[in-house]
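Right after this comes subunit A.
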Amino acid sequence: MMSLKRPRVALFVTCLVDLFRPTVGFAAIKLLEAAGCAVEVPRLQTCCGQPAFNSGDSETARALARSVVGAFEGYDYVVAPSGSCGGMIKKHFPELFEHEPGWRARAEALAAKTFELVSFLVDVRKLDRVSARFSGTVTYHDSCSGLRELGVKEQPRRLLASVEGLRLVEHADAETCCGFGGTFCVKYPEISTHMVAEKCAQAAKTGAGHLLAGDLGCLLNMAGRMRREGRAVSVRHVAEVLADMAEGPGLGEAAGRWSP
Partner candidate 1 sequence: MSAAREAILSRLRAVARETRAGAAAVEARLADRKPNLVPARARQPRRETIDGFRRMAIEASAVVRRIRHTDDIPDAVMAILRSENRPARLAMAPDAMLEALGWNRAMVEIRSGRAEAHDEVGLSVAFAGIAETGTLMMASGPTSPATLGFLPESHIVVLSADDVRGAYEDGWALLRARGGLPRTVNFITGPSRSADIEQKLQMGAHGPRNLHILLIDPDAAEPPGDR
Partner candidate 2 sequence: MVAVTSPAFEANARAALVDAKLQKALGHIKDGFVQRRTAAAARLPEFDALRDLAKEIKDHTLDHLDLYLAHFERRVTESGGVVHWCRDAAEARETVLTICHAAGAKSVTKGKSMVGEEIALNDFLEKNGIEPVETDLGEYIIQLRREPPSHIIAPAIHVNKEQVAEAFRAAHTELPADRPLEEPAALLAEARAMLRRKFLAADIGITGANFLIAETGSTVIVTNEGNGDLTQMLPRVHVVLASIEKVVPTLEDVSTILRLLARSATGQEFSVYTTFSTGPRRPADLDGPEQFHVILLDNGRSAMLGTPFQEMLRCIRCGACLNHCPVYGAVGGHAYGWVYPGPMGAVLTPWLVGLDQAKHLPNASTFCGKCESVCPMRIPLPGLMRRLRERAHLERLDAPVARGALAAWSFVARRPRLYCAVAAIAARTLASLGGRAGCLRRLPLARGWMQGRDMPAPEGRTFMAQWRERAR
């Protein structure tokens, strides 16, 4: 049931979507609007600070967190097309301010209304279907932060099931990390490569032509590996499919300058 009043939703674009895949941002807006939300995009956004946080630079992470809190706390909801950035705001912002009660309270208030896109659509907006078509077989990778920090598991599958023409097949170890891990993939490239190669092999084994996930970090990693191995599996963000905006090439595919 949608409430009569349209909630004001601030889109947290995420730095990777902004830079690599604006389509995901537009897909998110389309989905949110279709779910009855008034979407705004605060100008003063850069990054959630996770790279700094996970590198042990809490000082920088706190500075970025303060500016995110400042820019986003005035909305009814904050939604990010990423479990990782969503998790950062929802789970880790409050931790960052363990010794600053004032900021901690603000961070907690923001955390309470921050959601990952697909789980927001299903759990908060009670969406159980989308109007989209996609002809093909897809497999879905559960990104770690979304899955284990935010409980994103059934929601994308539920909505994908309503996409006309789409068939979902699960790959083995769908819940196993793809090896991205933010800076991990450049600090320990061999281990990361080992992991992503395993992930791509499992996904390809299903015969699915498309690999979807809800986090651009993982998607870039998996798409990069698919391309390097020359596999014919197209990789893209789940929001593109759900918003019926998946007609362009997948990540890292030819004609990459395509834009909506």
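Basically, a contact is a pair of C-beta atoms (placed from the backbone, for glycine too) under 8 Å apart; a residue touches a chain by one contact, two chains touch by 3 or more; residues count from 1.
Per the selection procedure, all candidates are chains of the complex that A comes from, given by their letters.
Predicted model, so just to flag it, every value in this text is computed and none were measured.
Peer 1: Subunit A is shown by itself; which of 1 or 2 touches it in the complex?
Peer 2: My answer, from the options 1 or 2, is 2.
Peer 1: Using the touch definition up top, name the residues of subunit A that touch candidate 2 in the complex.
Peer 2: Touching candidate 2 from subunit A are residues 13, 15, 17-23, 25-26, 41, 43-47, 49, 51-58, 60, 63-64, 67, 95, 144-145, 148-149, 175-177, 179-197, 220-221, 223-225, 227-228, 249, 251-259.
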